[in-house]
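All protein chains but one are shown in place.
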Amino acid sequence: MSKEIKRIILALIVFCSCFVSLIVYISYIQIFQGETLKNNSYNKRLWINEESILRGSILDRNGKTLVYSEKKGNGYIRNYLYGRLYSHVIGYSYREYGKSGLELQYNNALLNINENAAINEIKNLVAPTTEGNTIKLTVDHELQSKVRSLLKGKKGSIVAMNPNSGEIYAMVSIPDFDVSNLKEDWKEISENPNSPLLNRATQGLYPPGSTFKLITAIAALETVGLDESYDCVGSANIGGYIFKDYGENVHGQIDLKEALTKSCNTYFTEKAIQIGKDKIGTVADRFMINSKIPFDLPTKSSQFPYRENLGKTEIAASAIGQGKVLVTPLNMALIGSALGNGGQVVKPILVKEIISKDGKVLKTNSTEILAQGVDIIRANEIKDMMVEVIRSGTGTNARIKNVKVAGKTGTAENSSGKNHAWFVGFAPADNPKVAVAVVLEEEGSTGGKTAAPIARDIMLYVINNIND
Amino acid sequence: MFNKAIRGKSPRSLLFIFEVLSLFLLFVYQNTRVDRFTIMTGIGLILIISLSNYLLIKISSGDNYIFLIVTMLISIGTIMIYRIDEGLGIKQLIWLSMGILLFFMTYFFVKYIKGWQNWIYLYVGASYILFFMTFILGSRKKGAINWINLGNFSFQPAEITKLLIVFILSSYYANISKWKEIKNASYYLMGVIYSFILLLFLQRDLGMAMIFYLIFISIQFIYEEDRKLIIYNIGLLIIGGIIGYTMFDHVKIRFQAWINPWKYIDRQGYQITQSLFAIAEGGFFGKGLGLGHPYFIPEVYTDFIFSAICEEMGIFTGIGIIMLYMILVYRGFKIAISQEETFFRILALGISILFGVQSLIILGGVLKMIPLTGITLPFISYGGSSILSSFIALGILQVSSEEISLRRVQDEQRD
Partner (left out) sequence: MYNILAILFKYIFIIIIYLFIFSIIRLIYLDIKGMEAISSDNRTYLKLINRTDSLPFKIKEHYSIDDSLTLGRRGDNHIVVKDPYVSKEHFQIIEDEEEYYLEDLNSANGTYLNGERIFDVMKLKDGDIIRVGKIEFLFVSRE
């Protein structure tokens, strides 16, 4: 074969490979990116359906209507009865601004569009949809309002949930915005440096501060042969950095329980070196830190990058919830729930049921256990310590008369200079009905002082009013 | 013909069935708006295609698959265009009929006129004239000055230059022994070609510039003895690319839109993202003719006709179209290999490469595999200049598929 022919054939092979790669690429797009592309809010086809379908309503756990659509002229108009309260949970659905929150995530359900395109087509032929489905949330409207009023004037987020079932009773993130006024306020909202569009509960990453000591404490319990005693002198030099206890308190001879009760920093920083970053990290992993939490809304993963090369100071800082550790309030609520229910990390649930227009329940989201964070014996050990925190430690502001409360406070340093105030806890301790995570962003005071009383009110309300 | 259809083996019968069915479907879709004129045009299309295919066998002893493939492509294209806009659909039919006529005319013209390989100066001269005409008379359309309006009728000179460049390269390399005697002849050639590319660049017709470049470098790869010229070419491309990106905004915008269209989704990324939505919506089998929303796609008649086809007729149809182009290019290459006469061999190669490169560039751009350029999908996109020049190219390819020595014999017989 002459050189010329050889080269021609080579050129032909190049061309054919290009065509084949086109075929592979287009298949790849369809198979792997198809769904995401179709649901992009710039895809106007999403809206075509809307014009002929009555979008479903959204109810709270008791059946109270929060959002509904009604016919107006040729189309429909959507009424957000509590525009601010559910701005992050429910979100919005507008032609010009797209969709967010549950309006986006449950778009198909609300319009009664089947995910499977083929089934959809057949459905459209036989019985075209005119009405969407209703979704019933796990949220308790009264509690949601109460929680929001407790956060008034502050910045931050609160998640209150059932520690056994995973159902979320309330989820609030401040600053928020008014969904029903979106058009008018849009410029202001999108330019606000405090990011009101951000759902801090699921996507806000904060240093957890002393609340992270729960993880470190579990790691300590699981470290065989660890000497639990310690002589606290108020400060400790780890790797060149001097860690101090709050208010320069000297706690003297303490064990793990006392250290957690009084939230002694030096104890945990010193013990962390002995426990090792990998052990702490592994425990953190079991509580869904470094993992994506499956949820009805988009979430950010909490981070504890323990696999990196961390110096002693970093490890010590991580042990007390500083350094590179960042968590979401949702994640902390799951941790609190786990310690209350015997160590199981449950899947958080926001949508309880999808109900057809005829009243038939189409789908129920039921409880699912994501992981065993810690064994039941150690969970109960930690629980006892958390009870002591409330009884006599840093969390006394969360005490409820005649109710055994368990919790952990936190005061997280951050770059703004004003500490975040944290509280994570559950009540009643022996058979918890509610777990709560509170973070007050840049509050400038301790968790025990400002976050604990808010948590207290929330837990009291749930115990008295919500029965499952 | 019918028992072949029953056996299901003849592609011609399949094509016929396809056209009849889709026409029927479109008429049901149109429902009340179907008038006699439309029915006539539709039947006209089917008749023209069947007739041409039949005629071709009688006239030419060469390849008849390339015409068959092209008729399938134009059928799919016309049906889609007609579905989107009946007026344009009918105009497309008219262009196609003219195209087929031009195909036969080109066939006879190229076959019976001798000496094509000797007129390289004519080709070069004509190209420059066309370029200067564009600069002087040209009007801007969609950011590129590459159209000339003559009253009611507008055409793209670059479509003709596209063919001329294939002729230039074929004449040069077919007579390489003669040219080699002139010192630095290959550099002159490069100079001429690059001047074309530069002119196109200045006209902002980046897609066409890329086509010219790729045809040149492919032919060079096969035929240029002096291998280092190819390296120079590649080097120039890299340098040119970097200069283009840094110095010209419109190049930069294209790149940005390609790499992350989501960031610029309501500006430069708009076109490509709408195209991707359409393709995703279609699924594998499509939504069904008439059930999609092609009017959400910008430039849907020309650049993005493929996306509309994918939305309504599915990824499988899209893959089918890609396969048809691949077979067309393959067939063209095979015609080239079988052709003993060097000039026609390079001509066949040049045209196959032209079809290949053009379809790859626009399909790649529409799928976001490469940056988007404003060129048409041959035989499928709407556009008079594109269709006419593509059919002329096909006619040339048809001539190249015949045995030239056979023709020599037949000519001698006649004398």
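What to note about this one:
Note that the chains are named A and B in the order they appear, and that numbering of residues resets to 1 at the start of each chain.
The definition used in the following text is that a contact is a pair of C-beta atoms (placed from the backbone, for glycine too) under 8 Å apart; a residue touches a chain by one contact, two chains touch by 3 or more.
The shown structure was predicted, so the numbers you read here are calculated from the model rather than taken from an experiment.
Contact with the omitted chain, checked across B:Ser22, B:Thr106 or B:Ser307, is made by B:Ser22. For the chain left out of this panel, the touching residue among B:Gly89, B:Gly138 or B:Gly286 is B:Gly286. Touch with the chain omitted from the figure is made, among B:Leu45, B:Met208, B:Met313 or B:Val329, by B:Met313.
Here the missing chain is touched by one residue of B:Leu324, B:Val366 or B:Ile392, and it is B:Leu324.
On the side of subunit B, the interface with the absent chain consists of residues 8-11, 14-15, 17-18, 21-22, 25, 28-29, 31, 57, 61, 64-65, 68-69, 72, 76, 285-291, 312-314, 316-317, 320, 323-324, 327, 330-331, 338, 403, 405-406, 408-409, 412-413, using the contact rule stated above.
To be clear about the criterion, only the chains that are shown with their structure count from here on.
Note: centroid distance subunit A to subunit B, computed from Cα atoms, is 54 Å. By the touch criterion stated above, subunit A contacts subunit B in their complex at residues 4-5, 7-9, 11-12, 15-16, 18-23, 25-27, 29-30, 33-35, 37-38, 40, 42-45, 48, 117-118, 121. Residues 218, 221-223, 265-266, 273-274, 276-277, 279-284, 287-288, 293, 296, 310, 315, 318-319, 322-323, 325-326, 329-330, 333, 336-337, 349, 353, 356, 360, 363-364, 367, 369 of subunit B are the ones touching subunit A in the complex.
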